[in-house]
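Take this structure first; my questions come after.
Left out: one protein chain. Kept in place: all the others.
A, B, C and D label the chains in the order they appear, each numbered from 1.
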Amino acid sequence: MTALLTTQGLQAFYGDAQALFGVDFTLEQGELVAVIGANGAGKSTLLKCLTGLVRAPREAIHFKGEAVGGLPPGEIVKRGLAMVPEGRRLFPSLSVEENLLIGGLSQRKGPWDLKRLYKLFPILAEKRHNPGTSLSGGQQQMVALGRSLMSNPEVLLCDELSLGLAPIVIREIYAAMPDITREGMTVVIVEQDVTMAQRVSRRIYCLQEGRVSLQGRSDQLTRDQISQAYFGL
Amino acid sequence: MNPHTFDVVRGTSASRTALIVAVLLVALAASLPFWGESSWMREFVEIACYFIFAMMWNLLAGYGGMVSIGQQAFFGFGGYVMLMLGNFLGLNPFVAIPLGAAAAALIAVPVSFVAFRLSGGYFAIGTWVIAEVFRLSFANLSAVGGGSGTTLTALRGIEKATRENTTYWMALACVVAAIALVYLFLRSKRGLALLAIRDNEVAGESQGIPVARMKLAVYVVAAFGAGMAGALYFVGNLRISPDAAFSVNWTAFAIFMVVIGGIGRIEGPLVGALIFWAMNKFLSDFGTWYLLGLGLLAIVVTIYFKQGLWGFAQQRWGWSLFPTQRRLVLPMPSTEKRPAPVSSTPHLEIPAHAKHQ
Amino acid sequence: MSLLALHAVSKSYGALKVTDDISLAVKKGETLGILGPNGAGKTTLFNLISGDARVDAGRVEYEGRDVTALKPHQRCHAGIGRSYQVPQPFGNMSVFENLVTAACFGAQQTEHEAWETAHEVLQQTGLMPHANKPAGGLTLLNRKRLELARALATRPKLLLLDEIAGGLTEHEAKQLVEELQRIKSRGVTMIWIEHVVHALLSLADRLFVINFGQKLAEGEPLAVMNDAEVRRVYMGMEA
Amino acid sequence: MIETVLQGILLGGLYTLFALGQSLMFGVMRLTNTAQGDFIILGAFAVIAGTSLFGGAPVPAALAVLPVAFGFGYALQRYVLNGTLGKDPLPSLVVTFGLSIVIQNLLLEVFSADPRSIETGGLNTQGLQIGDSLSLGILPLIVLAIALVATGALQWLFARTALGRSFRAVSDDREIAELMGLNAKKVYALATGIAFVLIAVAGALQGMRTTVSPSDGPLLLLFAFEAVIIGGMGSFWGTLAGAMILGITQQIGFRLDPGWGIWFGHIVFLLVLVFRPQGLFPKTRS
Partner (left out) sequence: ADTIKIGYVSPQTGPLAPFGEADKWVIDQMKTAFKDGIGIGGKKYDVQIVLKDSQSNPNRAGEVANDLILKDKVALVLTAGTPETANPVSDACELNEVPCISSVVPWQPWFFGRKGDPAKGFAWTYHLFWGLEDVIANFTDGWKSVPTNKKVGGLFPNDGDGNAWGDKELGFPKPLSSMGFTLVDPGRFQNGTQDFSAQIAAFKKEGVEIVTGVVIPPDAKTFLTQARQQGFKPKVITLGKALLFPGAIEALGDLGDGLSTEVWWSPSHPFTSSLTKQSARALADSYESGAKKQWTQPIGFAHALFEVAADALSRAKSQKASDVRDAVAATSINTVVGPVKWGGAGPFRNVSKTPLVLGQWGKGKKYKYELTIVSDEQAKSIPVGGALRPMPG
């Protein structure tokens, strides 16, 4: 079976500074892959390339057989890739429900709609008319996740879901993951917490200074291997 | 810790050469009345007014982060106060120039109270409204001729040559003073504070910078300079009217000069003023087309040369005539690259225990 | 005697009571850890202490005097230094100049003294290689370091740290704690907001837990962490 | 007194139309358009030029100008103004300020400085007699009605429609909005296109009501701006209310002394700034 999403020798730049140095990355239909790595390793940059927020060469990224590198984010969302950005970033002047509706703009068909989301996160239904930013951090993360789900993506990219969240919230969010993957959605999570990453994912990519330093099945990698790949020793 | 392990560099070789050239130029300029033509002096006075005004606008917007379209309020106010002191109190108009500037600085204090309620683009237009209030107020003041304006009669007795030379030297002194003042100000600690505020007001305040006081100081200094330019201009022009004195064109030209030259750098208004002078001299007969071109030039420069022409040159060739930054220089920078910097940069290596956990 | 004391301070944004009648005292030399769910009002509490926000009710006392009416820069002069959760560097200035500014104005030093201070802090925080780079171009991690460095350059007696370990690897977090330990040993009083609980626990003398703008618990770290209510609200564990 | 207030409200209707475009562009792009007044005048001249094309019929000409204005605004934003957006307000200020100079001089070159107006076939002189002494102009009443409709429509568009949601989302966080599939540049261009339709309407009505000449723009900008600020940013009904307050205070000022009317309006604006810097009716986000 061919991979759903691949990158080949992906390079990325911020102005003159290079952030990715030839990353090869594959994603199979329906799996949950974790990307780990130290600060500044390029995890967010990888996700941003995949969603078009950072420009990439056309041929460097293939999604369902089509070269999508460098397409504008809107085009990529339409094709079925969505991202939960680092730091939640809800739209402050939109209510919870409006935030979710914006996520549904691409109008892809699929299981996720307001009703389904409110079932997954009942608290959001309660606060649907509140401004998104008046919610607690964890609730905001739920909105951010829901907002991306609303586009019914085939691949969901989550950047540091747990950053700056209280432990209780992290649990709640990860508790929702099985619900999300159950219907065949492919998920990529970027995670600082290696233990958590290992526990929830099937495969792990470890980035280090813009290169893939380790990849493999989560249950087959040892802590030693990971630490080494992490810090480059 | 050994205090002699580093050095802080502030000047560049270009800046030192520039200083020498500048001193020579000023000396040459000061002697102009003895060998030059009176039309040159007049031209210089005019461009000096534009330049001082632009310099002050640059200080305000480029360093203070306060983009104002209302500096003509102080330009006109300085002019009117000079005129009133001359016409009503019989003061020598040359003495009245600094007084007009001081009056502009003084009125800037209450004005700031209103203007500082706004920020960003709204500050810009808000200051314009304030300038309009100045214009309308003077336009309704019949003592100074109302909307039709009036004439500075105080200079009628003074001989032509004396008048021209004095005006010229005054203008030259004002230009030199304006550059020196702004440069020294920016090189000092206060300059740092200004840059910090421009970048981030909230953080500046919490790092101990009295933000409100600094902004007020800049605003007042800029008003002083604008008032000076205005007083000087109307001594050279003799006739004042509210529409002329408080015309938004003053600020428009200042913005164009500064933006074309490069905002937030002292060289900016200098370069801008030179270009403006050249364009005005050779193209102003084209009237509408000239102004149209000026507008387009400002647009093009803003979009394609965000740093202005001097900023472009500075990036390209590293020119800087008035450096204000501080560069930290360590002796033997190669030590940083050595494999085992023992304890000086502890964050970069990983002790053994971190690998396991 | 306590260095800082909050007496029944409250703060609302619109209808939302973000800080609700909080009283709190910090002794000289002590390190107080602050915990609480997102949006509990921790950062707001810092804003009230540093003066970035004004209290609606209550009093802020520092070194025994009432500073409630003082502006942030005045409180900084008095010795309150802070870092921001979302880094707020002076982006167009170099890292070195950021620190010189903080030393000049926060610690009210002369230009030359400020150079010394800045140099010293650069070494302390490992920012030396970036000294002449514009602060706006730093990576997030280095920006966070700069937050700490800049607060240190103001020569604070009371240091307010807002989530400076967030996003650090375990190793980096460890080094950070060591650095803070050194600062602490020089007698600097600290209040530290942190979600990375284990880092916080390794330094804090006392914990203060906020929930919905109110005090939930306060006291000796282990006792607080074992508090049933704290475990339920913050850690999400049933007691 | 009643007449003064009524005339003030009618004037406010006109100011509302001047201000709505400004309010919209600021609300979506945080862009302060210092050429607002000049664009209004440009709109008026476009209708004047169009009227001669349409054989002297102003209404079809005005209607024909609307899509042109939309396209012009769209293109202007897309190809010029988008390049100036950002945290720093200076580039957009300079560019719109430059545009203002360009427009004024271009109009001067093309149409000369002669004041012109849009022929309305006598509509502009008709009045509605109320009682024996009071007569209100039909045209100002129409202007007021259009202003009310435009405000309502804009508010509805902004608060209730998907397009309005997109406007707000892009204005809040451009990057994330793009991630959700919005093309920020297009959304901005759309907002400016709509703003320019309003500007053209304002221009056409201004040209019908009075004469326009190429240098009239800046004054209109100041009125528009004052209305936006007095009303409080971010709410179109606030802008309407601000415009009404400005109209009424100017009218009162004019009656006290014609020389001080506009000055009086400015002063009220500055007082609002001092005592309620957030405006009288800031948007309470619910």
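By definition in this document, a residue touches a chain if its C-beta (ideal position, glycine included) is under 8 Å from a C-beta of that chain, and two chains touch if they have at least 3 such contacts.
The structure presented is a predicted model; accordingly, all values stated were derived computationally and were not measured.
Trainee: Who does the absent chain touch among those shown?
Mentor: The chain that is not shown touches these displayed chains: B, D.
Trainee: So one chain is hidden, and I want to know which residue out of D:A19, D:A35, D:L76 or D:L139 touches that hidden chain in the complete assembly.
Mentor: D:L139
Trainee: Using the touch definition from the top, which of D:P67, D:G86 or D:P115 touches the missing chain?
Mentor: That would be D:P115, which touches the missing chain.
Trainee: Looking beyond the chains shown, say which of B:S112, B:S241 or B:Q307 touches the absent one.
Mentor: Candidates B:S112, B:S241 or B:Q307; residue touching the omitted chain: B:S241.
Trainee: Across the whole complex, list the residues on subunit B that are touched by the chain not included here.
Mentor: On the subunit B side, contact with the omitted chain comes from 37-39, 42-43, 46, 136, 139-140, 142, 145-151, 153, 155, 160, 237-239, 241, 243-245, 247, 249, 285, 287-288.
Trainee: Which subunit D residues would touch the chain omitted from the figure, given the whole complex?
Mentor: 3-4, 7, 11, 14, 108, 112-117, 119, 122, 124-127, 129, 133, 135-140, 209-213, 215-216, 219, 250-251, 254-255, 257-259, 261-262
Following the convention adopted for this analysis, only the chains that are shown with their structure count from here on.
Trainee: Where are there more C-beta contacts: B-C or A-D?
Mentor: Most contacts of the two pairs: B-C.
Trainee: Computing the C-alpha centre of each chain, which chain sits at the greatest distance from subunit D?
Mentor: Following the centroid criterion, the farthest chain would be C.
Trainee: Please report how many Å separate the Cα centroid of subunit B from that of subunit D, as a whole number.
Mentor: That gives a centre separation of 33 Å.
Trainee: Could you list which residues of subunit B touch at least two other chains?
Mentor: Those would be 350, 354, 357.
Trainee: At least two partner chains per residue is the criterion; list those residues in subunit C.
Mentor: 171-172
Trainee: Which of the residues in subunit C come into contact with subunit B in the complex?
Mentor: Listed in rising order, the residues are 50-52, 71-74, 76-77, 82, 84, 88-94, 96-98, 100-102, 104-108, 111, 114-116, 118-120, 122-123, 126, 128-129, 131-132, 136, 150, 154, 170-172, 174-175.
Trainee: Tell me, which parts of subunit A touch subunit D in their complex?
Mentor: Those residues of subunit A that touch subunit D are 51-53, 72-74, 77-78, 82-83, 85, 89, 91-94, 98, 101-103, 105-106, 129, 131, 147, 151.
Trainee: Which of the residues in subunit C come into contact with subunit A in the complex?
Mentor: Those in contact with subunit A are residues 16, 36-39, 139-141, 163, 166-169, 171-172, 195, 197, 233-236.
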